[in-house]
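With one protein chain held back, the other chains of the complex are shown just where they sit.
Lettered A and B in written order, each chain numbered from 1.
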Amino acid sequence: MNNTITISQIRPKSILDKSLSKGRGEVSLSCFALLFCELVQYCQNRVYTVPELQNKLAEMGQEVGVKLLDLYFVREKNCKRENKLLNMLLFIKTTLWKGLFGREADKLEHANDDERIYYLIEKEPLVNRYISVPKDKGNLNCAVFIAGIIESILNCSGFTAKVTAHWHKGTTYMVQFEESVIARDKQMEER
Amino acid sequence: MTIHNLYIFDKFGCLLYYAEWNRLKSSGITREEEAKLMYGMLFSLKSFVSKISPLDTKKGFVCYKTNKYALHYLETPTGLKFVLNTDVNAQNVRDLLHQIYSKVYVEYVVKNPVVNLRDPIKSELFKVKLDGMIKQFPAVSKAS
Partner (left out) sequence: MSRQGTRLDAKKVNSELFTLTYGALVSQLMKDYDNADDVNKQLERMGYNIGIRLIEDYLARTGTGRCYDFRDTAEKIQAGFRLYLGISPVITNWSSAGDEFSLQFETNPLTEFVELPDNCLGLKYMNVLTGVLRGACEMVQMDVTSWFVQDQLKGDNVTELRVKFIKRLEDAIPAGED
């Protein structure tokens, strides 16, 4: 390998020469579950506290989210991104969720007391299927990985928000948008 | 018909899990000692059974019976050992053992990201699913 003389940096067959797959490929659930197990264990071995672990898992989720965003808008929406907040949330609840998990998320709710907050509810997220709900509910929720996916999808499409995962009705993802995002959305509605 | 109790050992003989449903008499020794005794007995019995066998044994030791109870044994190729004590008339216990392995152990221990396989099993979900499976088993139509 080291002895070859490089003439061009470009390799003959680039990944961009291939057409984008339809995204219907499947692998075994066990396969994903075990990869995820190891991902959690790896993160666990490099941190000391549960919040640190959650952050690490969320970061990994964010990495996945960025890529999914492009993938889905190119494939499903003709390269057009949503610009309305509710449509964006619905896109996540339906299109993205169906693609990733084969079904829509269970519920999307708007908080009564804070217009910046939405809840996306999932009774049994894929990543928690094999884990018991901790009694004090304060413990690690591996669904922060999925929260990370949602967060980066929102952030990268201009809806800056913080997304956290909680043990509530199964798992509830709390999406808290920045004030400016809400204000902008209202302006758009008025137009 | 009755299921009395269950032991799960790892390949090194550590007791990963113990549960009882209808155990009427205790052995009078600590759980650890009892587990050690049980594992030692299984180990010896297994090697005895294959040594003394007049035929080429494939499955080896699977079960023994006394006049009061029967001990059923399942060892996976990875060396996990599942031991279930039942009354002498219980049927299809081997299937049940295999179900415990594939539908409960593999699902809620092996695929559980917050469990270390070498540690004793503490998952609540595992316990609930195991209880459910035992109680659903046709042989457990209330202790008679």
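Keep this in mind: a residue touches a chain if its C-beta (ideal position, glycine included) is under 8 Å from a C-beta of that chain, and two chains touch if they have at least 3 such contacts.
Note that this is a predicted model, so its numbers are computed, not measured.
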Selected from B:H4, B:H72, B:K111 or B:K129 as touching the chain missing from the view: B:K111
For subunit B, the residues touching the chain missing from this view: 11-13, 39-40, 43, 58, 76-80, 98, 101-102, 105-106, 110-111, 117
Missing-partner contacts on subunit A, residue numbers: 1, 9, 11-15, 21-32, 34-39, 41-42, 46, 59-61, 63-64, 67-68, 71, 75-76, 94-95, 98-103, 126
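Keep in mind that, in the parts below, only the chains that are shown with their structure count from here on.
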List of subunit B residues in touch with subunit A within their complex: 107-108, 110-114, 123-126, 128
Touch list for subunit A against partner subunit B, complex: 30, 33-34, 36-37, 39-41, 127, 129-133, 135, 140, 142
